[in-house]
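Only one protein chain is missing from this complex, and each of the others stays in its spot.
Up next, chain A:
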Amino acid sequence: MTALVVAELSAREVGRRRVAILLVISLPLWFYLVRRDLTGQSTRMLMTGIAWAVSTLTLFVVNSARGVDPRLRISGASTAGIVGGRLIAMSGFGALLAGGYFALVAIDQDIDRAWAVALLMLITALIAVPFGSLVGALLPRELEGALALFSVCAVQMLADPAGTVAKFLPFWSGREIGTYAIDGAATDLLWRGLAHGVLVWTLCTGLTLAIFARRLRLERYPEPDPEPQGIH
């Protein structure tokens, strides 16, 4: 129950930051428009834009809750409920963003494997959520976190997808699925991309939960020795 309430209220909270939401929604569009004339390039740029937008928003959501979370723990909430709720909310937002941009690409570009493009965007958005929260957990100050995300996304954009470095980047799965979806490559790229995506998602989610479990840990004190009470 706690996770669902946290998810609902996180979504409302984010929804009220209208200017921020507008900027986050429009960010991938600029990435897309820069290379709109080339289907492959524009889609891959769009993927990076979605990754950056969703992970940055998640980072800010996680960081802005730092004052509330310990109090929720004292009131009785579990760490999994608190963190899980935020991840659910941001995953919902990411899925909506991915869905919207898939519609744009489907209308604006000539793609044979449209379903794979949809998968590429969805998986990118879903990985961006725990990745953003992990960076938020490791770098609690927003500026540092945002700069770290910027660095990762920049390297992701510039690294050779076939090189070793690219495979250690969180959104390499998108590059692989993208090659399958747009360039008509073999199915093994799709499976490789999916496996990488699942691994990164699991790692980021697990590490996020582990860090927050430690940060939001409450000391367990024994009850004072029972003594007669005058009111019962």
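Throughout what follows, a contact is a pair of C-beta atoms (placed from the backbone, for glycine too) under 8 Å apart; a residue touches a chain by one contact, two chains touch by 3 or more; residues count from 1.
Keep in mind that, in the parts below, contacts and distances are computed from a predicted model.
Chemist: Pick, from "ATP synthase subunit b", "ABC transporter family protein", "Anti-sigma regulatory factor" or "4-vinyl reductase", the protein name that UniProt gives for the chain of this complex that is not shown.
Modeler: "ABC transporter family protein"
Chemist: For the chain not shown, which residue from A:27, A:45 or A:72 touches it across the whole complex?
Modeler: For the chain that is not drawn, the touching residue is A:72.
Chemist: Among A:5, A:23 or A:96, which one is in touch with the chain left out?
Modeler: Spelled out, the listed residue whose C-beta touches the missing chain is A:5.
Chemist: If the missing chain were put back, which residues of chain A would it touch?
Modeler: These residues of chain A touch the chain that is not shown: 1-2, 5-6, 9, 12-14, 16-17, 64-65, 67-68, 70-77, 81, 218-232.
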